[in-house]
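With one protein chain removed, the remaining protein chains of the complex are shown where they sit.
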Amino acid sequence: MKRMMSLAVTAILATIVVVGLVQGPPSTVPYDRVLELAGQVRCPQCQVSVADSNAAVAQTMRVIIAEQVEAGRSDDEILEYFVDRYGEWVLTKPRRSGSTLLLWLLPLVGIGAGLWAIVRLRRVPS
Amino acid sequence: MSAFFGFSGILLALISSGAIALRGFLKADKAGLRLPVLGLLIGSIVAMGALELALLTNDFSVSYVAAHHARSTPLIYAIATAWAALEGSIVLWGLVLAVFTFAMYRRDRLNDTVWRFALATMGVISLFFFGMMATIANPFEVCTAVFEGRCIETTANVFASSVALLDGPGPNPLLQNHILMAVHPPVLYLGYVGFAVPFAYAIGTLMAGGNGTAWLERTRRWTLAAWTFLTLGIVLGALWSYAVLNWGGYWAWDPVENASFLPWLAGTAFLHSSVVERKRGMLRTWNVALVIATFELTILGTFLTRSGVVASVHSFTQSAVGPAILMFLIGSSLAAFGLFAARSHLIVQSPRIESLASREGVFLLNNLLLTVFAFAVLAGTMYPMLLEAFTGDQVSVGRPFFDAVASPISYVLLLAIGIGPVTPYRIAGAPIMKKRLVIPAQIALAAGAISVLSGRREFSVVVVIMLATFIVAVITKRFAELVTARPEPGLQAASHVLAGDPGFWGGQISHIGVAVLALGLTVSSALGIQASGVLEVGETITIDEFTLTNVGVFERTFPGKVSQGVTLELRRKGEAVDLLEPHLSRFNNQGPVVGTPGIHVDVTGDVYASINALDASDGSVGLDVSRYPYLFVMWVGGFVIVMGGTFSTIVRRRSRRDVAPVAVS
Partner (left out) sequence: MNKPIQITASLTVLALIVLGIVLGSRFGNDPLDVESPLIGQPLPALNLETIDGEPFDFAALSGSPIVINVWASWCLPCRAEHGVLQAGAEAYQGVDFVGIVYQDSVSNARRFLDTYGAEYPNVMDPDARAAIELGVFGVPETFFIDANGIIVAKVQGPVTALILEETLNAVLLGQQPGTRSAGTVQLAE
């Protein structure tokens, strides 16, 4: 009986959490597309993104992003605007294609190699 | 005068390092090493002392003072200037290394071959650093010609007739803007250099052809101390970045920040895997490889910071020091890994792991995740350079990549932190795991359900709330069980439990710190909000339940510094709570303008205001304002982690006689 209770409590709590998360964020913080994009554009005179910098250029770049969001341009079009002027260098989030695809794969390769090593460690009697 | 003393100190330390290396590798007993170890210590103290003397007596004939000091620099920053620039930071590095070498000489009780070779290894490392000080990074050059207020010709000959500037430019403005800059580098260096000790003992063990786990036992507290200092150094660095760099953040995944994080990740992995070897005799080869990697990552970190090959807000400018450290990095890695490969067959084979569902299994998971984390951060940091070298393509790797890697790894790590410490060694049976984990898991789910019901729907926030609650619940439950099982009264029982296994409980304190830090970090970044605008005098900007009103601009003159800023009245729900004074400063009428934010710190969240434009004529200011809920909690977590490390380092295990073990079923 006690076990059943425990199981039921767990199930109810888990359901609340899962349903809540699946519903997604009707949260108090509005999803800020401008800030999201600003985080993906590197400030030309600093090492961080224009979201993380308040250099004058970074502020203007945020304004430009806001204007283009307002004008209804897509995320890709807005990022492309900066790539056309500064090159791929300007993207703080390297593309998941071409010469930067490898970078995204490296952590997965690391996990794979590690798991393989652990499984081997378990199998091979030393 | 100070140049003479300083350079003599460097030479003394250099010669002593060479002698330690030679005598250690050849044959010497404790007495034979006494003189060179003392020489290294005295030489490095004299060098550091002479540098401070030169700074405090405004001796502008010394090249370092001429380049980085000004008469108007306040005392505390004048002292800190000794390590604020390239050459001086290497002097500090050398001093820390010398102190550790001396402590290794004094504290080791066995004085065996391993110890001798370990000291010799320390000798080689200090030979390199003092060698740099004596040649390419000599802070005690004598200025022989000046032009337009700068020293344009210097010589290493301390007897040359010197010319002194009347005054110098002063330290880098960013570094004389906050007291933390005086503290952060020495603490970080204590951590960096501290890992040289377990490294040296590992090398000593390999060279002596020894095996066994003795080197881990002997360096346990060294490793803990180094790790604790490194952690504190990183936390202080983040705090400095937040309070000084004026961009509203504390961690930017900047190459130099990554450079301090990499040895921390590897060192943390080592800390955990060494427990497995000491308790169960496993992972012997892995531990040696890991400690070598940790040490080499501290050198890589030094290289990235000192060489100027990566653009970073923290890095020093280019000099011959870069190539020298690179050579040392490559050379020492080849030597250490070469020795490791040649001698690894001597390392006694580990016993086989019985089941992955065991404490050892969770430790393996921990090591896998931390190693992959380090590998990914290293890859992200180096990728732009590698890609450009091979294809010529120029790319950046920034926060979105590192966050994408860090989040999933951190979630699993947090889960492992919750499960690991209560998982038995060898084989963990289902009944005992259920008994220890079901209630904490339910508490965690309840916390998640409460946050969902109260309107939180951000995935990261809800998940981290549950994981952090889980960790705290598991540890608290275990602790409470052990305490109540003892016959003594509560408080006494608690202290006996803690003292019975300080290594374990220090670790659990740190684990709670990690949970708290993760909570503060996630909540403050996921729920943080920004606002910006231009405020005329009397105008107000609103953020969350706060308003900030421009009540006027000010200009203040300090020795060597002029600040212009704005006074902002901060009201919470209409009630005045604070006055913020973000300002822009110019040092000695030159160099860049440095912004300092105005920060209202509150447990429930900070309000952070920084100026992006200021017009003194009409009193209008452009402001960026941020609200970071519960950011304070993150700093608390950081310091709790450090407390845990300190506890494990300092508290000695009480002997079995004092604390009789009490079985808990």
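In this document, chain identifiers A and B correspond to the written order of the chains, with residue numbering beginning at 1 in each.
The criterion applied here is as follows: contacts are C-beta pairs under 8 Å (C-beta built on N, C-alpha and C of every residue); 3 or more make two chains touch, one makes a residue touch a chain.
Source: prediction; values computed, not measured.
Only one of B:I79, B:A160 or B:V593 touches the chain withheld from this view, namely B:V593. Only one residue in the set B:Q394, B:Q492, B:T540 or B:T604 touches the chain that does not appear here, and it is B:Q394. For the chain missing from the display, the contacting residue among B:G322, B:G361 or B:G565 is B:G322, taking the whole complex into account.
Although one chain is not drawn, the whole complex shows that of A:A14, A:I64, A:L102 or A:I118 it is A:I64 that touches it. For chain A, the residues in touch with the chain missing from this view are 44-46, 55-57, 60-61, 63-64, 83-87, 89.
In the full complex, chain B contacts the hidden chain through residues 285, 289, 303, 307-311, 318, 322-323, 326, 329-330, 333-334, 337-338, 340-342, 344-345, 382, 385-386, 389, 392, 394, 592-593.
As a convention for this text, only the chains that are shown with their structure count from here on.
Spacing of chain A relative to chain B, judged by their CA centroids, is 26 angstrom.
Remark: chain A residues 6, 9-10, 13-14, 16-17, 19-21, 23-29, 35, 39-40, 42, 46-49, 52-54, 56, 59, 87-94, 99-100, 103-104, 106-107, 110-111, 114-115, 118, 121-122, 125-126 touch chain B in the complex. The touching residues of chain B, when paired with chain A in their complex, are 246-249, 252, 254-255, 311-313, 349-353, 356, 364, 368, 371-372, 375-376, 379-380, 383, 387, 391, 393-401, 405, 438, 441-442, 445-446, 448-449, 452-453, 455-459, 462, 466, 526-527, 529-530, 595, 610, 612-613, 624.
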